[in-house]
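Heads up, one of the protein chains got dropped from this complex, but the rest are sitting where they should.
Read from first to last, the chains carry the letters A, B and C; within each, the first residue is number 1.
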Amino acid sequence: MIVMKHRAWFSAIVGVTLMLTFVSGRTVLWGQTDRWYPSRWGANDQRGAANRITPAKILEAKNLITRGAIYPVGRVYEPGMPMFGTRHYSLRIPQAFKIPGSNQAVYHDELVSGELGQIGTQFDGLGHLGIGDLFYNGNNRADFAQPEGLTKLGIENVGPVFTRGVLIDVARYKGVSQLQPSYEITAADLRGALQRQNLEIRPGDAVLIHTGWGALWMKDNAKYGQSCPGIGVGAAQFLADEEVTVVGADNWGVEVSPNPNASLAAPVHQLLLARNGIYLHENLNTADLARDSVYEFAYVFVPLPLKGATGSPGSPIAIR
Amino acid sequence: MIVMKHRAWFSAIVGVTLMLTFVSGRTVLWGQTDRWYPSRWGANDQRGAANRITPAKILEAKNLITRGAIYPVGRVYEPGMPMFGTRHYSLRIPQAFKIPGSNQAVYHDELVSGELGQIGTQFDGLGHLGIGDLFYNGNNRADFAQPEGLTKLGIENVGPVFTRGVLIDVARYKGVSQLQPSYEITAADLRGALQRQNLEIRPGDAVLIHTGWGALWMKDNAKYGQSCPGIGVGAAQFLADEEVTVVGADNWGVEVSPNPNASLAAPVHQLLLARNGIYLHENLNTADLARDSVYEFAYVFVPLPLKGATGSPGSPIAIR
Amino acid sequence: MIVMKHRAWFSAIVGVTLMLTFVSGRTVLWGQTDRWYPSRWGANDQRGAANRITPAKILEAKNLITRGAIYPVGRVYEPGMPMFGTRHYSLRIPQAFKIPGSNQAVYHDELVSGELGQIGTQFDGLGHLGIGDLFYNGNNRADFAQPEGLTKLGIENVGPVFTRGVLIDVARYKGVSQLQPSYEITAADLRGALQRQNLEIRPGDAVLIHTGWGALWMKDNAKYGQSCPGIGVGAAQFLADEEVTVVGADNWGVEVSPNPNASLAAPVHQLLLARNGIYLHENLNTADLARDSVYEFAYVFVPLPLKGATGSPGSPIAIR
Partner (left out) sequence: MIVMKHRAWFSAIVGVTLMLTFVSGRTVLWGQTDRWYPSRWGANDQRGAANRITPAKILEAKNLITRGAIYPVGRVYEPGMPMFGTRHYSLRIPQAFKIPGSNQAVYHDELVSGELGQIGTQFDGLGHLGIGDLFYNGNNRADFAQPEGLTKLGIENVGPVFTRGVLIDVARYKGVSQLQPSYEITAADLRGALQRQNLEIRPGDAVLIHTGWGALWMKDNAKYGQSCPGIGVGAAQFLADEEVTVVGADNWGVEVSPNPNASLAAPVHQLLLARNGIYLHENLNTADLARDSVYEFAYVFVPLPLKGATGSPGSPIAIR
């Protein structure tokens, strides 16, 4: 909020801002009036913070691999996993196919369906969520959201994520195994936890937040999905300022839900995806990393290149 | 074929073999009468050659990363890509969802369906193809092939593949940019190409075969899918003897199709998957690696852990 | 059960029966040892009791239409409807398609998936359920249950059902609005109810059983699906003896569940579908017919001709 000496000027600016909101396409968000586009990577960029994964960053990550120990950080996809609304996940094994031949080759395949980039462990792409009609780099959904796939910002643009990963164990910092439902993780929480862990964040990192909420996965799915602790707008802005590439968590939305400001829904998604081109990685399993105090690692995830998709399934891995 | 001095003994053995085939469950394959199970990793093993990816192997792979250059080796999934039979691939972007709130959060997801582990770039798991009713480690499909997913050998058992990768550029070895349709790559071809490249294969490797056939992908799909050059049984046995973990190629089946022995269908699949627990990776894009003469690299692929699936989609990567 | 004077003979027959069960493919069912195939309509017949719908039967049904009043007897297909196991139902409206042209044609379609012949109001075909490996007319599932569709007994063989419909209001006959969970409707119940309604059943009829259980649909789905009142084996045999074509009900399985004989699962399905080629129609809405005491009507249902399917969705109608 901009503090003004003169109320008259203040009112004028609010009024002008509101007017500009509707006339020019600028969105006033939480009092901010700046325009988030064009992107710092150019008006045609579709990759956002993936641009931070350079050969140097890849080598930095590689150098963290000293033991050859891989921690899978993704969840198995199975029926009954927590899912939002009326999304579905189905897998069936059809009757076997017998290939004619003397060697009796018999094979199976599987028929899979569902909102695959947005169920289970999911990597949100830049076409997933926006502010009104506008998405990352000012792309308007009326232009790019086509029935056969997004024509801009599709997940196939991201490319492999091979970068330094940092686990911020906020639960341990707060002295608990699991944060409270709807606890908002603040920038101060993140800084404090990093300090306890004697680590800093660097540009291009994949930052994983451990809340402990993941312990509810497939144990109490109703509770898991009803709300969650997670980062708030302030913490998200901190991570954006640190110029990370991915923010992940062991909850279903990364951000706290519901937001403490009851009138806001998914503001962190908007701040990270739309305004900063930073990816989100949801429904992660960070329990083993937290248990072993593995706070720094190579983070590897290759989005499934479904052309025009909004996100990607898949199991990211952490390697030490 | 076992050479016998005495015809009588020979006939007896053939007769006994045939009898044993039907009575005991042993399969006579290309003259071999040995039984491929239980697996060398034990009667309960479901992971086969994935067991070869040890921390030491991971470190060996990691040490090949010197430039931080990533080559995506997988194909984009898109409508119109070559597919077998009546399989399908569908992706649709539903109407946007508007989340109630003052900040106008609007999001997209995608609805995807198809035989996802067996279309596009596909990693064949050990539940994919067998010999009659028997699959890797002697598992009988009547037991494990259940409608909601394979209860044994499902792809979720494989775990991350992070290993030494070797590209064998057979096309270049033969002095062409693209091998002939239905050209059978022999063990001698593989040895010769490796010698030209001054490389050897080691246990646990992911071996990628470059045939040049991949140049037809999305250029002439009809030709791409009608047949292909690829490894034959002899070359497959060579790779199995070298104890690799994955065999991949820039064609749709890895193995030559049709097989020069017209009565055999997918014998290499049987030899590698069922008899040796070695994975196949099909529809790869090896063109860039071949172009840049990148023959040795870290090969990274994390199967999509769809519980009970026969295979996995996804884009593997090669890193130097 | 066959009553024998001499125990020795009895034991011998039991023993012989058991032996015959395993050696000859005959199934002993509830003490019956007869063989239900070949069908009375011939060894190649795939249509079963649909053969009873002749032009004369169609005219008989037509003559019941006197008021031009149509009662839809099917349920709307919507998310959240009761479904068995891990079946799913998904409908999404993709982003609109805009057709190039000066007249701004814009259209929507829908993407639907699920086990469509076996969810919601469902008409069970003869390939749906069998006794061991054997289905209607002795067809063995190893032969006809192919991955791309049943090659025998597929729903496309049934043809339109336009026949005399009879509602048997068993609930009213028993003096209640809703039968108890797991109440077994007996042949005596059916006869008594028909007598109250002053009606008889004729060959080729579609007989709908009103249990009152349908009132739970989309009101208490958990209770709806957990069990249900319905016909037992005796009532099913009565209907088979009456040579009906379809048996339907306002519950999820037509037959009582669980069966009073705890060792039996779906014996009525076996008796009607497999042994008699009589179709089942589940999840019907018979409330309006019962409310209006409409007991005799034209029953019209055209199975969705999905080639090779086991059943059909769709809304049957009753016309007076």
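Going forward, contacts are C-beta pairs under 8 Å (C-beta built on N, C-alpha and C of every residue); 3 or more make two chains touch, one makes a residue touch a chain.
All values derive from a computational prediction rather than experimental measurement.
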Hidden-chain contact residue, picked from the options B:48, B:72 or B:94: B:94
Full-complex contact with the absent chain, from A:94, A:181 or A:258: A:94
Hidden partner chain, touching residue among C:36, C:136, C:162 or C:279: C:162
Contact footprint on subunit A, counting only the chain that is left out: 85-86, 90, 92-96, 111, 113, 148
Positions on subunit B where the hidden chain makes contact: 79-80, 86, 88-90, 94-97, 113-114, 145-147
For subunit C, residues in touch with the removed chain: 27, 29-30, 54-59, 62, 65-70, 72, 74-79, 87, 91-93, 96, 99-118, 127-133, 141, 145-150, 156, 159-160, 162, 263-267, 269-270, 300-311, 313-317, 319
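Everything below uses one rule, namely that only the chains that are shown with their structure count from here on.
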Angle (degrees, nearest 5) of the CA superposition of subunit B onto subunit C: 180
Same-residue or different-residue interface between subunit A and subunit B, half as cut-off: same
Gap in Å, rounded to a whole number, between the CA centres of subunit C and subunit A: 48
Distance from the mean Cα position of subunit C to that of subunit B, given in whole angstrom: 45
For subunit A paired with subunit B, centre-to-centre distance based on mean C-alpha positions, whole Å: 32
Touching two or more other chains - residue numbers and ranges from subunit B: 92-93, 96, 111, 113, 148
